[in-house]
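With one protein chain held back, the other chains of the complex are shown just where they sit.
Our next item is chain A:
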Amino acid sequence: MRYNERELLSLARQPAEKAAEIRMSVPKKGSVLKKRLVKLVVNFLFYFRTDEAEPIGALLLEHCRITKEEENVFSISFIEEPERKYCFECATEEQCQEWVEALKRASYEFLRRSLIFYRNEIQKMTGKDPLEQYGISEEARFQLGAHRQ
């Protein structure tokens, strides 16, 4: 699958929602935990060797499961391959918890659900659709079930 790697690399250089040096392992046989710079930008998690400017890799965070494993450790796996886990060993329990919370909220799909939720709540409380003033109430992405055209 081709993709615009250049733009993705550029995204990796943007200010991050969250960044830290964390020990990480990939779901490959014999993979060990290695110290990486891990950086969350929009719905991508980039990981770098600590002394390099270009990331080794990127994880798109859609349809993924963030699991708190033993203390200080969390994992990311994807819906279609739940056994393949990317593991992250944090320095403290607190850091681990913060990353879990941040990653759970990092997907576009989560944002979409939030938006629908808020829209609904505001509508119920005030009787008004808050998106109307922006002229976007009919946009497919803000509906409960956007459908294929």
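Following the convention adopted for this analysis, a residue touches a chain if its C-beta (ideal position, glycine included) is under 8 Å from a C-beta of that chain, and two chains touch if they have at least 3 such contacts; residues count from 1.
Criterion: contacts and distances are computed from a predicted model.
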Fill in: Chain left out of the displayed complex - its UniProt protein name, from "Trafficking protein particle complex subunit 2-like protein", "Pyruvate dehydrogenase E1 component subunit beta", "Sesquipedalian" or "UTP4 protein"
"Sesquipedalian"
Practice prompt. For the chain that's not shown, point to the residue among A:8, A:33 or A:73 touching it.
Written response: A:8
Item to complete: Tell me where the left-out chain touches chain A, residue by residue.
Response: 1-12, 14, 17-18, 42-43, 54-67, 78-81, 101-102, 104-119, 121-122, 124-126, 130-131, 134, 136, 139-141, 144-149
